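Only a single protein chain was left out; the remaining protein chains are all shown in position.
As written, the chains take the letters A and B, and residue 1 is the first residue of each chain.
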Amino acid sequence: MRYLPLTHDDRRQMLGLIGADSIDDLFVDVPVSARLPGPLDLPSHEGELAVERALSAMAARNRPAGAGPFFCGAGAYRHHVPASVDHLIQRSEFLTSYTPYQPEIAQGTLQVLFEFQSQVAALTGLPAANASMYDGSTSCAEAVMMAARVTQRRKAILSGGLHPHYAQATHTLAHSSGVATERLLAEVDGESAVISVLDSETACVVVQNPNVFGTVSEFTAIAQAAHAVGALLIVVTTEAVSFGLMKSPAEMGADIAVAEGQSIGNGLNFGGPYVGLFACRESLMRQMPGRLCGQTVDAEGRRGFVLTLSTREQHIRRDKATSNICTNSGLCALAFSAHMTLLGGTGLEALARLNHARARALRAALVEIPGLEVVTPRMFNEFAVRLPRAAASVVDALAAKDVLAGVPFSRLDPSAGMDRVLLVCATEMTTEADIADFARALRAEIAA
Amino acid sequence: MRFTKDHEWVALEGDTATIGITAYATDQLGDVVFVDLPAVGQDVKAGEALAVVESVKAASDVFAPISGVVTAANAALSGAPETVNQSPEADGWFVKVKLADPGEIDALMDRRAYEAFLVTL
Partner (left out) sequence: MSLSSVGRETRPMPIAKPASHPGRGLLQEEPLIFGLGGWRKTGVDLPQLPPDAASDASDLAGLTRAERPSLPGLSEPEALRHYVRLSQKNHAIDLAIYPLGSCTMKHNPRLCEKLARLPGFSDIHPLQPIATVQGALALMSELAHWLKTLTGMPAVALSPKAGAHGELCGLLAMRAAHEARGDARKTVLAPTSAHGTNPATAALAGYQVVEIAQTIDGRVDLADLAAKLNRDVAAVMVTNPNTCGLFERDVIEIARLTHAAGAYFYCDGANFNAIVGRVRPGDLGVDAMHINLHKTFSTPHGGGGPGAGPVVLSEALAPFAPTPWIVQDGSGWALAEHAEGPAQAALGRMCAFHGQMGMYVRALAYMMSHGSDGLRQVAEDAVLNANYVKARLQAVMSAPFPRGPCMHEALFDDEWLAGTGVTTLDFAKAMIDVGFHPMTMYFPLVVHGAMLIEPTETEPKRELDRFCDALLELAAAVRDGDTERFTGAPFHAPVRRLDETMAARRPHLRWTPEDRL
């Protein structure tokens, strides 16, 4: 078997040195009733050819985003990743290395994490960024838990523009620790509704920019209102490319910024693995979850990097840790950082403007369609439209014609009474032909 | 100065006690990197957790040797936690507590008894 180096001779010799007659002697502590007599009822081993054939057949039953017109967003975005990024994450020393617990032989990983943290700090405007979380949704949940710890309060307000999956993941985590989450009704342009619900029991308000309907907003008033009652402002970003153009969370008074980093360096991958970004104000640093990489010097005065502030984490603090997190999203963070290094601030801004231009072109094409109403007032690269009938059936009909028309809001939240709302997104990968095909198919479907 | 078996020291002035950890404790801990102190005004009860001392690899609870109300916390430690290693029984003090019952301190060891106790460890 190609992945198992031991030969029969090896095994015999090794058992001999150990002083065991057979491998079964080494499993002597297993209760007799639990010992499986032979291999389980699953297929036997297969060569690369057979495995490749089987999995390729499964892959062929999926319609890739790149195979035709594609307009889905809603928390996962199709962007172009430079070829060198995927090449780099396959280098042995990055792919097959472990968490940098022995820093002297992990300076590659550690320097990447330090550069990553520096990039996240520059994008969000908040100075203390960690070495990545699992994804944007769990980062959001962890930010709420952190706010509860910092303020010693047990209530979080989630805006009506927060991605419903993020709200649900946050509720799952918070609920078990006794932190209540109050989720406002879904609203296309209602982030400031949180202000009227703030009180002295509020640990934090969570708002999203652009929100799940694509709406971009300004949160300075929300920040002031939150701070006036001693609550923290958490700003969520699901489209990381928007950092190239939109006001940063720090500029709007955020205390904690969380984001999904998938748009930069990481493909769609049907929802994972992704990479969570997490940054906060300096004074809150010691309450952050997740790994932190810090700069230091070695015994010869040479600059080096180590994981630091570890006493926050589970392996030391155990039941008093800031979270239970062990892994970060290492390789995805490397992909993000390498792509960000290729882009630079200049390139990210240009990419963001290009995304906005494509979305404006999309909007111009769709607004011509009778019966369709654009409901998002101000957008970055994603917006919501209202159709004359249920968006889900329109999307399914267009999918049968090989047009992936976006995400019906009812898929995310069936109880919001927004069945006719469709979320559409354009990126630098959206062509004029895609837009034309989409508009034509949608016009025909609505008119039918 | 009085001492506990858990290596806290208490120095009484009137009804205010200054509390810290001993040189033995800091030797065992290694480099102190952070001290998590209670807020001024907080009530403390003897035997309950008062503060947390962090080294790089560990976080150790500090227990209140006596009961009372916190009247001061050593703010200098946040910028210079090394003070705890350099001067554990003077500049590295943690908190000042106004005692509910100044007599509580009599139950604690004096320096000779503490040093004798250390030998047994």
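Keep this in mind: a contact is a pair of C-beta atoms (placed from the backbone, for glycine too) under 8 Å apart; a residue touches a chain by one contact, two chains touch by 3 or more.
No experiment lies behind these values; they were computed from the predicted model shown.
Touch, as defined at the top, links the missing chain to these shown chains in the whole complex: A, B.
Here one chain is not drawn; of A:Leu55, A:Val367 or A:Ala436, the residue touching it is A:Leu55. The chain that is not drawn here is touched, among residues A:Ser159, A:Thr202 or A:Ser217, by A:Ser217. The missing chain, though absent from the display, is touched by one residue of A:His227, A:Arg303 or A:Arg389; that residue is A:Arg303.
For chain B, the list of residues touching the undisplayed chain reads 6-8, 21, 25, 28-31, 33-34, 53-63, 81-82.
Keep in mind that, in the parts below, only the chains that are shown with their structure count from here on.
Of all residues in chain B, only 33-34, 54-59 touch chain A in the complex they form.
Note for the complex: chain A touches chain B at residues 286, 308, 310-311, 316-317, 320.
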